[in-house]
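Taking it in order: structure first as structure tokens, then the write-up.
A single protein chain has been removed from this complex, and every other one stays in its place.
Coming up: chain A.
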């Protein structure tokens, strides 16, 4: 039977010959880490798809299925290549057609956002939900008892909002612009607090903003991925290290149950299933339009494999996600959760996300410590300028770019350095007419001249000095420092000197994380150590671009 390339939306030519199993070659599952670019060395080759292979662009939530997917190769002869991306970045790639000839399928926690865009909806030929997990709230057991939220008590989102507004509950949540769990939580909380009983409409957003503001006064940690959020929650629950301990986090039920099972927490999380509902992720494995018969056959085999009772049982046991097979669901024992409707229009969703960043959550306070030594000359400084252009709204037309720009009320400090730190320049993005300030930021970055030597740690201390002079507490802002250096620090303080000083900082400063960017010939080990000491995180711009790294960091600011 000759292969027929069908390009009709929604059409799939049915196979009659099992091609996939026969032609599969032994290639290992090529998973790249969250921070790697999709063009990384382990990525699957571009071009048309091959029989027995499935190249999937996935949300990082899927990473815990890697062992199962590796086995798919032995059991059904389908080799899976996974590249990870954030929710909105992934949607962007699909909508812009960047997935063509690179991926055969996408697998995000939900296709709801994708389906709000006609081009996104049309790019998917068929989709099959594989498993489910509602986005709910985990609260430390002792606080749950104190608040009377234990033993399956009925707790609504407005009760959670009250506790947060009264300062009884601090929690972490991922960025709605970077991660599906934060995105689903924002939609769910907004729907519940609006209490219209129907999907949110554009007019509801403004009306519910004051209540959302109360709810989000409790948010003391933001993150770019649900995995990092849960690791950071666990780390802070331990005794050592920077960052205030949190009372809870909003995350997938599956993540909360897994954290509890890991035994890494001093006290377990009580999972609160809000009585007025939640938004559930259903992880649809989605075949992209234009795949060949052979690739489609592999997709179907993989869907059948993942939907089989055996694998569904394994998914439930290993990842604590709810099975979507009739047979296994009957064996499952998960609490009932009311499903809140997800808005039908992209304008409602986009307005809600914008309001979240510009008006609702506490503002960001960010200090950019930027290497302006001679080694940055040429492409590197050009890359930095491009990255900052994106953050000042230069990429406002893109789906993800519009939410990665500097937000209203955000305070941005630019601190360039070469052999010594230069004078910091601070900008506050106003709520109304932010453009002149954003232009100022861009022009300041464009005007950074280069000089000799690299005094990275002196500059870092200067950044902390800037923050030390300010009165706002960490509970009023998301404060963080970004350090970009492309070479060894060769003058001024050493890392050891910095560490000694950092240990003596007052608690407020010690809790400010440094997000370090691996770039050029920077010292990877030192950047990783620095991130660890300050409760930050490293972002790799060596194989992707500074633009991509800076955009990813936005999820943590």
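One rule holds in what follows: a residue touches a chain if its C-beta (ideal position, glycine included) is under 8 Å from a C-beta of that chain, and two chains touch if they have at least 3 such contacts; residues count from 1.
Everything that follows uses one rule, which is that contacts and distances are computed from a predicted model.
Going by its UniProt record, the hidden chain of the complex is named "Extracellular solute-binding protein" among "Phosphoenolpyruvate-protein phosphotransferase", "Extracellular solute-binding protein", "D-alanine--D-alanine ligase" or "Transport permease protein". The hidden chain makes contact, of the residues A:165, A:265, A:344 or A:450, with A:344. Of the listed positions A:129, A:419 or A:451, the one in contact with the omitted chain in the full complex is A:129.
Taking the complete complex into account, A:116 is the one of A:56, A:91 or A:116 that touches the chain left out.
When the omitted chain is restored, the residue from A:165, A:202 or A:234 that touches it is A:202. The residue touching the chain not shown here, chosen from A:190, A:285 or A:324, is A:324.
For chain A, the list of residues touching the undisplayed chain reads 4, 6-14, 16, 97, 100-101, 111-112, 115-116, 118-119, 121-124, 126-129, 132, 154, 156, 192, 195, 197-203, 275-277, 280, 282, 284, 288-290, 309, 322-331, 336-348.
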